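Data block below; observations after.
With one protein chain withheld, the remaining protein chains of the complex are depicted in position.
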Amino acid sequence: MEVTVRLFAMLRERAGAGEVTLELPEGARVGDAIRGLGEVARGIPVVMAVNREYAAEERVLDAGDELALIPPVSGGGGHP
Amino acid sequence: MEVTVRLFAMLRERAGAGEVTLELPEGARVGDAIRGLGEVARGIPVVMAVNREYAAEERVLDAGDELALIPPVSGGGGHP
Amino acid sequence: MSGSDAVSARAHVSVEPLSLDRVARAVRDPRAGALVTFCGVTRDVELLEYEAYVEMAEERIAAIVAEVAGAHGLCAAAAEHRVGEVPLSEPSVIVAASAPHRPEAFAGARALIDRVKAEAPIWKREVEHGERRWVEGVRP
Partner (left out) sequence: MSGSDAVSARAHVSVEPLSLDRVARAVRDPRAGALVTFCGVTRDVELLEYEAYVEMAEERIAAIVAEVAGAHGLCAAAAEHRVGEVPLSEPSVIVAASAPHRPEAFAGARALIDRVKAEAPIWKREVEHGERRWVEGVRP
């Protein structure tokens, strides 16, 4: 199946695009998708969001899922 | 010496006036003034302010002091 | 960024309605990444009626604001208390604390309101159905 993964912040800049498309086998899990994006996420501790919720690596993906790769978050104002 | 003591809240209502005048001997202390106002303060744990600062009972009074009898305070909004 | 280490401190007691935005503006500071405000609001009764020893209350609140700002490392602090009638859901007191980071701003705002309530010579009564009752307080 083909899935589209949204990218943000430094991941979006690194990929040069707001989303990438991945070809995954049926029954693939979140962890498989993250490994498939290895170059984009290299060195960054990412989490995947599935249908707008943070998902465990074991979660099985569905062709219709809304996927996004989430790098460390820094909302909230002020300095780090 | 004659001193004037300002009254607030339930003390003002009880005395029927915003201030009372007391005759005290020279060298009188805060505690003497509070005892001189015994009827007004009866049953209420008061503190005296001298020149706009809370004062200990041992403090010696001066004829020119600004005196006020302060009942328990309840500023700050909301319910108790 | 700031040219000075001075702490801005503001204290005010009056019959005017309070404005949260105005108090927050008073603690703006280029070094501040965190701003915490507290509003004490009339709840559950038609209105609260406040009386103050205004001259002393302003001096005491100003001293509290300066002491808390120093003790908690605030960039700026402010406190305002309204007197007279304060209807349901309107604020009678607002404090604000700005600081570089969250923990100091929260701790500073909490210390400000705790001390203003415990020390300022201000009294309130509840008014409901025309009945007035002095609210029990604490010995300052």
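Things worth noting here:
Order of writing sets the labels: A, B and C. Residues in every chain begin at 1.
Just so it is clear, a residue touches a chain if its C-beta (ideal position, glycine included) is under 8 Å from a C-beta of that chain, and two chains touch if they have at least 3 such contacts.
Everything numeric here is computed off the predicted structure, so don't read it as measured data.
Listed by label, the shown chains that the missing chain touches in the whole complex are A, B, C. Even with one chain removed from view, chain A keeps its contact list with that chain: residues 6, 8-10, 45-47, 49, 52-54, 68, 70-80.
Within chain B, the residues in touch with the undisplayed chain are 77-79.
For chain C, the list of residues touching the undisplayed chain reads 1, 19-21, 24, 28-44, 88-89, 91, 98, 100, 102, 105-106, 109-110, 113-114.
Here, only the chains that are shown with their structure count from here on.
If each chain is drawn as a node and touching chains are joined, the picture is a simple open line. Seen from the Cα centre of chain C, the chain whose own Cα centre is farthest off is A. Set against one another, A-C and B-C show the most C-beta pairs in contact at B-C.
For this pair, chain A with chain C, the centres built from the Cα atoms lie 46 Å apart. Our note on geometry: chain B versus chain C, Cα centroid distance of 25 Å, whole angstroms.
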